[in-house]
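Here the complex is missing a single protein chain, while all its other protein chains stay put.
Chain naming follows the written order as A and B, and within any one chain the residues start at number 1.
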Amino acid sequence: MTATRPNTPIANEGHFQSHYIPSTVDEQSEMLSALGIDNIDQLFADIPVEFRNPHLDLPAPLSELEIQQELGRMASKNRAMGSGPSFLGAGSYNHFIPSIIKSLITRGEFITAYTPYQAEASQGTLQVIYEFQTLICNLYGMEVANAGMYDGATSLAEAALMACRVTKREKVALADSISPAYIDVIRTYCQSQDIAVEIVDPSNPALGEETACLVLQYPNYFGYIEDLEALVDATHVQGALAVVSCDPTAMGMLQTPGHYGADIVTGDGQPLGIPVSYGGPYVGLFATKQEYIRQMPSRLSGRTIDKNGKTGYVLTLQTREQHIRRERATSNICTNEALYALASTIYMAAMGKQGMKQVAELCYHKSHYAAAQIASLPGYSLPIDKPFFQEFVVQCPSSPTDINKKLIDLNILGGLDVSEKIPDGMLLCVTEMNSKDDIDALVAALSELK
Amino acid sequence: MSPDDRKYTEEHEWVMIDGSDDGTAIAGITEYAQDQLGDIVFFELPKIGDSVAHLGKMGEVESVKAVSDLFSPINGTVTEINEKLLDHPELVNEDPFGEGWIIKVAMADVTELDSLMSSQDYDTFIAGL
Partner (left out) sequence: MQQGGNRQTEKLMLERSVPGRVGVVLPDLDVPAQPLPDNALLRDDLALPELSEPELVQYFTGLSLKNFSIDTHFYPLGSCTMKYNPKINDEVAFSPGFASIHPMQPAEHSQGALELLHKLQGFLGEITGLPAVSLATLAGAHGELGGMLMIRAHHLANGDTTRTKVAIPDSAHGTNPASAAMAGFDVVELASDEQGNVDLNALRAVSGPDLAGVMITLPSTLGLFDTHIVEVCNIVHEAGGLVYGDGANMNALLGRVKLGDLGFDVAHLNLHKTFSTPHGGGGPGAGPVCCTNQLAPYLAAPIVSQNGDSYEFSTPAKSIGKLSGFHGNFGVLVRAYTYIRTLGDAGIKSISGNAVLSANYMMNALRGVYHLPFDRTCMHEAVFSADFQKERGSSGLEIAKRLLDYGFHAPTMYFPLIVHEALMIEPTESETKETIDAFIQALIDIDQEVTDDKDLVNNAPHTTPVARLDEAKAARQPDLRWQPEAAD
């Protein structure tokens, strides 16, 4: 196929006619002659000649047919969640995604639009963001939510930085029950800002007058429900902010962090209609109290009126952001994850009041059924005796990694090995995607593995 | 023409002794400043009791698409802020020399005002910008 492509020399430069680039040789010549030159290379004369037109060691072009074949070959080497029972969670969750989400978010009007700075030409995106902010506030029981951050980890790191700005303190306390990846990302964000990072035991968090915030996860990394009420109160006693990273699916059922007085609530929006996609793109959720609004990072859409009195939406409170406040901005964030804020808005609306509750209950009952079945197997136990939502830790009779290798031979994707934290611990996740047959297959397999 | 009952800085603040005769000065930003800023949407003001220094940053003023520092025209201690601006920042657009005043300051040394620009000097200054 490559041989049939036109390769007409134009003014000393090999011409390649890509299906993504309309200009033909004739049109290029016409434009060049309007400029009074005969060679595209002349337009690059400002580049020092010794560095111009370097050798580029890239593969030759492929047709779409060939690309489909190459990527199909790569994709076939990956195990997809849907190809067999899967019980891996740990921050990325396999949930049902209604078909309308992909159909709507891939509409060119949404997916090929830019950030809605030009309000009159972006009312669709701006109204979606306003809907997103509304639904996230309702989900978390908070007063204001932004248009989204990169992911759950960066949302939480930005929340920790914001707590330092609000309290003018420089120490953040992280519960040891939050995701290790979240801890790593918070450390990376804090390393250059003279902010001390302290890991605390949430059953007895020693906070002091220098502590800007206590950072919690709800349910925590291991799936268990922390005593948010007591922890938020203890944090407030010290004049610190309570920052909670919260699984949005659990909000179909559990009391909200807002109800307990949390000051900043973040989360990963991935469970709200976004594929696991090997870790991204997701969307970071970020909500807080009205009083802290000017310390918030990222975009906000506000409702206003146009000059004829008609309702419309604009990006607002932009003076917080980098394009205006530059080195004094609340964050450097610019491009966020707007398309996936749209996906999660559609998800929350499609699930709706009843569906969100139903999904949460399906996850709850199925995971508790699985936990009870596994705990009844000889050699297996549940080392943590606390209420949980959809994830729980099982203590295995041998190395969880070894058990996982045997499970995958049976086409079952097991849980995460957390034995560094809990001896022989495996963190299992059960969602509405796991049928009773899946769970029973897992239990049967585990009973054979010692 | 800027009012001639007060003094001015090159940062476009005005200041005058208020009627109380106890060394309290009242300060704000000029007509020129509000016009340059456009629609003002937010003020961040010092707290009562804060010390302010001549040409030191005392707060911020935000318009829709700009943030500017507010500088104190004088040395002293803040005794009052214009609370109305917190909900109605547009007062400064509407009446920068009157209802849109920003802070009151107990001055350490009232003679400090003598070193600031007169209205005439200020008008000449902005005409050259």
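Convention: contacts are C-beta pairs under 8 Å (C-beta built on N, C-alpha and C of every residue); 3 or more make two chains touch, one makes a residue touch a chain.
Note that the structure is a prediction, hence the values are computed from the model and not measured.
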Contact partner of the left-out chain, one of A:Gln295, A:Gln322, A:Ser419 or A:Ser447: A:Gln322
Touch criterion as defined above, residue of A:Arg165, A:His236, A:His368 or A:Lys421 at the omitted chain: A:His368
Residues of chain B in contact with the chain not shown: 39, 41-42, 62, 64-65, 89-90
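The definition used in the following text is that only the chains that are shown with their structure count from here on.
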Mean-CA-position distance for chain B and chain A (Å): 46
Residue numbers on chain A that touch chain B, as the complex places them: 294, 318-319, 324-325, 328
List of chain B residues in touch with chain A within their complex: 41-42, 62-67
